[in-house]
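For this depiction, one protein chain was excluded, whereas all remaining protein chains were kept in their positions.
Note that the chains take the letters A and B in the order they are written out, and that residue 1 is the start of every chain.
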Amino acid sequence: MISPKTRSEADTVGDAMHALIAELYPICRSITGDGFRATLDIIRRRIPLQVHEVPSGTRVFDWTVPLEWNIRDAYVKNAEGARVIDFRKHNLHVVNYSMPVHATITLDQLKPHLHTLPDHPDWIPYRTSYYKEYWGFCLTHNELLKLRPGDYEVCVDSTLVPRSLTYAEYYLPGETKDEVLVSCHACHPSLANDNLSGIAVASELAARLTSRPHRLSYRFLFVPVTIGSITWLALNEDTVRNVKHGLVLTCVGDSGAFTYKKSQCGSAEIDRAVAYVLKKKGNPHRVIDFHPYGYDERQYCSPGFNLPVGCLMRSQHGTFPEYHTSADDLDFVKPQGLEESLEIVEKALQLLDCNRRYVNQNPKCEPQLGKRGIYQGLAGMPDQKRYELAMLWVLNQSDGQHSLLDVTERSGLPFDLIRRAADALEKHDLLKSI
Amino acid sequence: MISPKTRSEADTVGDAMHALIAELYPICRSITGDGFRATLDIIRRRIPLQVHEVPSGTRVFDWTVPLEWNIRDAYVKNAEGARVIDFRKHNLHVVNYSMPVHATITLDQLKPHLHTLPDHPDWIPYRTSYYKEYWGFCLTHNELLKLRPGDYEVCVDSTLVPRSLTYAEYYLPGETKDEVLVSCHACHPSLANDNLSGIAVASELAARLTSRPHRLSYRFLFVPVTIGSITWLALNEDTVRNVKHGLVLTCVGDSGAFTYKKSQCGSAEIDRAVAYVLKKKGNPHRVIDFHPYGYDERQYCSPGFNLPVGCLMRSQHGTFPEYHTSADDLDFVKPQGLEESLEIVEKALQLLDCNRRYVNQNPKCEPQLGKRGIYQGLAGMPDQKRYELAMLWVLNQSDGQHSLLDVTERSGLPFDLIRRAADALEKHDLLKSI
Partner (left out) sequence: MISPKTRSEADTVGDAMHALIAELYPICRSITGDGFRATLDIIRRRIPLQVHEVPSGTRVFDWTVPLEWNIRDAYVKNAEGARVIDFRKHNLHVVNYSMPVHATITLDQLKPHLHTLPDHPDWIPYRTSYYKEYWGFCLTHNELLKLRPGDYEVCVDSTLVPRSLTYAEYYLPGETKDEVLVSCHACHPSLANDNLSGIAVASELAARLTSRPHRLSYRFLFVPVTIGSITWLALNEDTVRNVKHGLVLTCVGDSGAFTYKKSQCGSAEIDRAVAYVLKKKGNPHRVIDFHPYGYDERQYCSPGFNLPVGCLMRSQHGTFPEYHTSADDLDFVKPQGLEESLEIVEKALQLLDCNRRYVNQNPKCEPQLGKRGIYQGLAGMPDQKRYELAMLWVLNQSDGQHSLLDVTERSGLPFDLIRRAADALEKHDLLKSI
């Protein structure tokens, strides 16, 4: 007999993030509508969100904000009146953004509206039709095989009306207007890794940063995929100039190796920071080049913006079989997976927050560190020699051009040691940050 | 019994080029003289050449156009009056540019004027003495061993008189004055690979380009080696500015692996285009760095011009034993070898012709491709997914800085696919070429 989790076990941050995912999982989200709003209502219990409603029909660059979609019910009933496909059982049963329909049709007429995964006959696929008028149902392949010829009553009780697209942001001002953008899409229904995991990690991160001093400003975006980031960019062209680093978070809850997809530039500070943290932590991981396919980094890295925004994933979208199916469920994401992702992102952002450039205030020859007593606190420190070396590296490289990450990469010493050395030198007026 | 070639076999372009080589092979060419003119007369049956005559004595940079050399006959007769060396049997028997001589001398006096190849005792070497007054004969080593002591009558019935140096060019104007220079030397007598093969491939290429729309202008040069390219450069300093890409074609008819020698710059568009085409085609090949030894690329890449001119060969000059001997004959060059070379050059020039830079007309976020119906024609195309990806790459990279070859190299997608994507996007006004 397995005893229920004790309070202390449930207390890990991984469990807390998983609990948030479990709470959000049953909601039927889409790129517009009340499911998206309900999702934000839950997130804002943790962090104070600013929610924006953008009217349907608003032009955002080459796109137009679509009609708002909501759904009450959807089913296919057989001749006996039994629901053979029932939206109430799983949100994925209806093609997302299906237009309303109510009719009785034959199985042959129904089939072009049914979607299954023959290779995974027990999984329901996730399908959408945002920008083409259509209705449809998704079901397991085994269910499909059970359908007998005959008449079927199909019903999609949805509405598509001019109202608005919803997105939320949480802006956390720092000492400087330079900001870090953390973006995640929040529009997928009942898919745990893609992207409730991103929502959970971003929310937890935002809450932590709120209670901690920080130099940079941070902006968290919870947006519908594609149209949401495009809308935000279109309505915030001035703000965009402040974005110095950015991360799209998605599929960060599974147990796979980390995948970091670099920004278009490929050598942005965020690219080097995440690569450094992944390498330092030692988890299996890959750092891959940018390609213009994926999530909202496509929009942030479009040539008119070309923001330094990368994308952190564990298993890469499209490369794991559970992707965009009912198998991307609450079992597929793990507290430990979420917790490791949080740690990577947190460390990378901390690094950026500390990654200043300094000017050596005594640039001609080394300063006499001994007379300042800088060494004295060190006696007996296990890494005293390396700490001294870190100070010499920081002094040598601090010409105003090299950041602490540059010094880290060149010296091969840990970033934290380099940062501690810089702090000590700054305290003794030997360095000045720029 | 082997039946004669049927008409259709002879019809391949490789056979046609080989037939041209066979027709040119017997002519005794040199850097000046009637053999060069006769060669041009045959080439101009295929393409309309503009022939230039540059008077002997003309200063061309550090050089002077030499006296014109022509030869009627040359022989060495033994005491019995038999021709033991006979120019009428092979053009290579006389040292090219031998001054006239008629005398009877002993074998010992003759020997300093005889050249053989002891390592290849049945081959006649090719020797020249353009800029030093000299006469001499070349023969097989086995023939040399048969010569008995005694008197020999030597005769070189040649003339060296002030007249002119001949070269030809064929200029094919395109939409832009930016031009591609295709240069080959046409002065070697009875050597098939070096460089009747270059003449054959260049002529065929010129004929094909004539009947095809093209953006760039093309200039084909048929020149005597060294002094010819120097003369052209000296007389056309204004035109030189238009040369944006160039290729020297030589030794392109044998069966060896391809060798591409890069321009001095080393990363010119022509260098990357030829390397891409060779790699894509998959034939064995090497891409080697520039060195200031070889053919007329030496002159084009001299620091006062530094033109982006590379050199395409199959076997590299000086590295195959048949080089500059009578074994570089009509059997040494193959229709298939010529045809493959033509294909490489043609594809590389096509690539350059299409290799434009574009500016994304909707640079902020991706354009909504779906609403434009760009995807519609694609359904069922085997490479639909890759074609979509190609469009996203072109859009993402089209900041006016990156050419389609840049996008090809970065994306890893085929150039043709990238170009098709760019064409489609341009047609929908999403791209504008610069």
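Worth a mention:
Here is the rule we use: contacts are C-beta pairs under 8 Å (C-beta built on N, C-alpha and C of every residue); 3 or more make two chains touch, one makes a residue touch a chain.
Remember, predicted model here, so these are calculated numbers, not experimental data.
Considering the whole complex, the residue from B:I47, B:L205 or B:I230 that touches the absent chain is B:I230.
Contact with the omitted chain, checked across B:T12, B:N283 or B:S302, is made by B:S302. Among the residues A:D73, A:E237 or A:D399, only A:D399 touches the chain that is left out of the figure. Where chain B meets the omitted chain, the residues involved are 60-63, 131-132, 226, 229-230, 233-234, 264, 291-293, 298-299, 301-306.
Those residues of chain A that touch the chain absent from the view are 360, 362-368, 370-371, 389, 392-393, 395-399, 411.
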